[in-house]
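The block underneath contains the structure these notes are about, expressed in structure tokens.
The complex appears here minus one protein chain, its other protein chains still in place.
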Amino acid sequence: MGDLLRENTLYGNIYDWAIGIVGEDLAWLAYTVAVMAIILLVVNAFLAMGTLYTWAERRIIGRFQSRVGPNRVGPFGLLQAIADAVKLLFKEDIVPRAADRIVFNLAPIAMLAPSVMALAVIPFGQTSYLANLNIGLLYLIATSGIASLAVMMAGYASSNRYAMFGAMRAVAMLISYEIPLVMVLLAVALLAGSMSLVDVMTSQAIPFLLVTPLGAIIFFLAISAELNRSPFDITEAESELIAGYLTEYSGMKFGVFYLAEFANVLLAGAIFSTLFLGGWPWWTPLSHVWFLVKVMAFAFIAIWVRSTIPRFRIDQIMVIAWKVLFPLSLVNVAAIAIEVVAWPERTLPQLVIMGIINWGITAVATVAVTRAWRASNGLRVSPSARAVRLEVG
Amino acid sequence: MYGSGMMKGFGVTIRNLFRKPVTVQYPEEKVRQSSRFRGQEFSWFEDRCTGCASCAKYCPLGIIRIVTSPSDRHKQDGADFNIDVFDIDQARCMYCGLCVEACPYDALHMGTNFEGAQLRRQDLVITVDVLRKRAKHPSTWYRPQLERQDFDPYKQEADMQTVAREPYYWHPKRPAMLPESARKEATADGEYK
Amino acid sequence: MTLHTQPVVVNIGPHHPSTHGVFRMRLTFDGENIVDVEPVVGYLHRGTEKLAEERHYTQVITLTDRLDYVASMTNNEAYVLSCERLVGLEAPERGKYLRVIAAELQRIVSHLIGTGFFLQDLGAFATPLMYCMRERERILDLFEMLCGARITVSYMRIGGVFQDAPDEFWPALRKLLDELPRYIDELEGLITTNEIVLARTKGVSPVTPEQAINGSWTGPVLRSTGVDWDLRKAAPYDAYDKVAFDVVVGENGDNYDRYLVRIREIRESIRIVEQCVKQIEPGPVRATTAMLFKPPPGEAYVPVEAPKGELGFYLVSDGSIKPYRCHIRAPSFINLSLLREMMVGWKMSDAIVSLGSLDFNMGEVDR
Partner (left out) sequence: MPGGQLVTSINQRLPETALMADAEAVWVRPDAIREVCALLKETQGLEFNLLSSVTAVDYVEHFDVVYRLTSIPRNATAVVKARVFGRERPTLPSVSVLWKGAELQEREAYDLLGVVFSGHPNLKRILTWEGFKGHPLRRDYLEPPLPYSWPHGG
């Protein structure tokens, strides 16, 4: 029973320690205890990373905006996230009188749960995964679907019009962007020949970012939308909807939403680096660090995007989902399906050839779709204010 | 097009990432104000003040309260008053400086401080005692004579002779601030020296 | 079972992140589309006009600082010009130039704030706003050198400005003028050709010149529709007849043009200040007036081109030391009259952006 755990040294040690306490006869108990301990470890490490990430995001955005960012609590303000959490814990928990109390209270849990659940299949490093699920990609899609339900629950239960607006926007957007996202995952599964994330990772002789750049771009955009990140952050657009579905939340419930959002960025980074950045197959002992570096790179780009560009309007977001990303993802799937049939072994030279073809497809498809979209929208760029020169009196 | 404009924006932000932030961490480091800064504490020179209450009349909010009583000093000139009350209600003051502009004898000056927070509103009223005791760091606002002297309120303290347009003479003939004995002498003679 | 839909009424404001103060709109939505809009103002009403009736002419200057608090210099200028018209007084040359310098720097400040908050409303995560604020602070430092205050300046006096600029002002101004265009370029690089900004603002909430004039629009918002109307050209006051500058005019009157006109006007303002620095000569800065200003009975109204539009103080004097009536023609307030034309039929996000592109200031709207 413990063989699965023994694949990883740390997990194996925990299991052996548990066995040493309860004895071989109660191996099932030892297994349960060990698994609980491992889950506790992973989940807490993940949430701690999430809190740390909130600090990092605020500091980096601060520097982007030529400010300093939080630097008061602890060295470099590192304890800011903890100070925030303590403050949120001590706040009064306000539930609006007209709110649907049960749903209102369930929503934060439903928001955080899927991101924790998704951890099960993410391989953080060589053999460091909780489960090598053979339908890992499907599992990811299934869990991420819960998040949109949580947003709807929060928006509906608050009985606030801003919250309802935010929730309606969120549902429309999240469901729309699920489709290109799934299409890209389909292409990746085709390319790797498996839906297990561990297999996807090991099959990347060269990172899939280079093999299927179009898929990586679509995935990045779609996952930004799923994360409610700029430029798709209409769900809680603070200049329009105050805080969208979060408007009525206060105290730690708000904190849980907040944490889930930032933890989701890390999770998205983990998924992105698993699928496209080749994960960890470098020098094995450093595989965790290497993985972390990739996640941080993804997070940095997300922060950079957030600090630079404004957000789209709801109809434009829908246009991008259905008229741009959806056709592009279809092209991507078709191309990769044909390529996989043509070069079924997926050795390094074959992947290189695929990559070259896919780069060409990416360039052509992007230009074509952008042009079509621009033509349909009448979007023209020409700064039009002119200066009228009058004689000086 | 094709995101080139956005790329330009990304370039701008990444350039700013590596620039030094413009933030000044307030309690540790402070920005130095200009010497004309209209600060909170008022510099008031009692010996220059005649109690004419021009400042009180010019205050748009009417927050200066002055009560005077006749004094024994300078009786011959007939116009030297004890200032019994000189209340400036800082809680409502907007530091427009009209009182300073109105002062005909350059007795009242804006200060240079800006950290006068108090816990109670009553404590925000500057009384005459506080005004008397305070270190005099007058702002050069509406005091060109101080600017001409290159007066730096953040380094120097002003004395009542140099702060005004002209040195202190109660009477054109008589230098002010005579020692007590000399003053008595002068009054006995009935003549100024 | 039949499903019924009905329009939703949402109160945007009075406390809302993007209403720039305590402005309130009753928006009626059909889904995301706006069906009706009604502005509700008055939450910041301080009775400035009534207060002015109870104060000396000079004391009113301090009240004008608090009207449009991001453009205090222009408010001061408009007020003292009307006061001077009451007695037929004119400021000395140097005073006029100092006024123009101050007012144009103030225009840069106001337009920077307007642009920054416009982008904030568009959803750029405060980055352009922070860049705008950074440049604004540098100009406010100059104001502090001039008059000891950064926002509530009270710099101008009836008959000129209260005091000549200190010696350290001119090198600092020179440095600012040299560096500002570069920063404006950078800001434009972030915004002007950004595809998302273009997609969000171009062609959104267009206003025709006829509508704009009918709605009594003035200032950059009027010029963005293509009407060439600038009081600095039409009725030059102070030293504006001695400097050369272009009137920036837009084409479509949409949100993008309103932004672009402001950015271009910043450049024109820099040009005006450059010329003033060259032309200014030593001399008195303030005509001698009695400390207690007492005009003869009569009335005066001198409009100036404030950053938000035509700003004027309609002063009626009855010969006493206090104005008998002081009416403020507040451009921000009057520019709100076309809200319905701008917003109905557009989406909620567009309404917020249109509001940002109007660049109004609640201190001036409510007075």
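Here the chain labels run A, B and C in written order, and each chain numbers its own residues starting at 1.
Heads up, the rule we're going with is that contacts are C-beta pairs under 8 Å (C-beta built on N, C-alpha and C of every residue); 3 or more make two chains touch, one makes a residue touch a chain.
The model shown is predicted, which means the values in this text are computed figures rather than measured ones.
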Contact residue for the chain not shown (choose from C:Tyr79, C:Phe118, C:Tyr155 or C:Trp217)
C:Trp217
Touch as defined at the start, partner being the missing chain; which of C:Val10, C:Val41 or C:Leu142 qualifies?
C:Val41
Looking at C:Trp229, C:Tyr256, C:Phe293 or C:Trp346, which makes contact with the chain not pictured?
C:Trp229
For chain C, which residues reach the chain that was dropped from this view?
41-42, 45, 47, 49-50, 53, 211, 213-218, 227, 229, 234-235, 301, 303, 310, 312, 314, 316, 324-325, 327, 329, 333-334, 336-338, 341, 366-367
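Criterion: only the chains that are shown with their structure count from here on.
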Topology of the chain contact graph, where touching chains are joined (line, ring, star, complete, other)
complete
Taking CA centroids for every chain, report which one is farthest away from chain C.
A
Contact counts by the stated rule: is the higher one at B-C or A-C?
A-C
Counting in whole Å, what is the centre-to-centre distance of chain A and chain B, each centre being its mean C-alpha position?
59
Can you compute the centre-to-centre distance for chain B and chain C, using the mean CA position of each chain? Integer Å is fine.
32
In whole angstrom, the CA-centroid distance of chain A from chain C equals 43
Multi-chain contacts only, two chains or more: what residues does chain A have there?
64-67, 307-309, 381
Scan chain B for residues touching two or more other chains and write them down.
1, 5-6, 9, 12-13, 16, 22
Where on chain A does chain B make contact in their complex?
60, 62-68, 304, 307-309, 366-367, 370, 381
In the complex, chain C touches chain A at residues 8, 10, 16-18, 32, 119-127, 130-131, 134, 190, 192-200, 202-203, 224, 228, 233, 236, 241, 243-244, 246-252, 256-257, 260-261, 264, 268, 347-350, 352
Can you check the complex and tell me which residues of chain C touch chain B?
55-56, 58-63, 65, 127, 131, 134, 137, 141, 144-149, 152, 154, 162-164, 166, 168, 186, 189-196, 198, 291
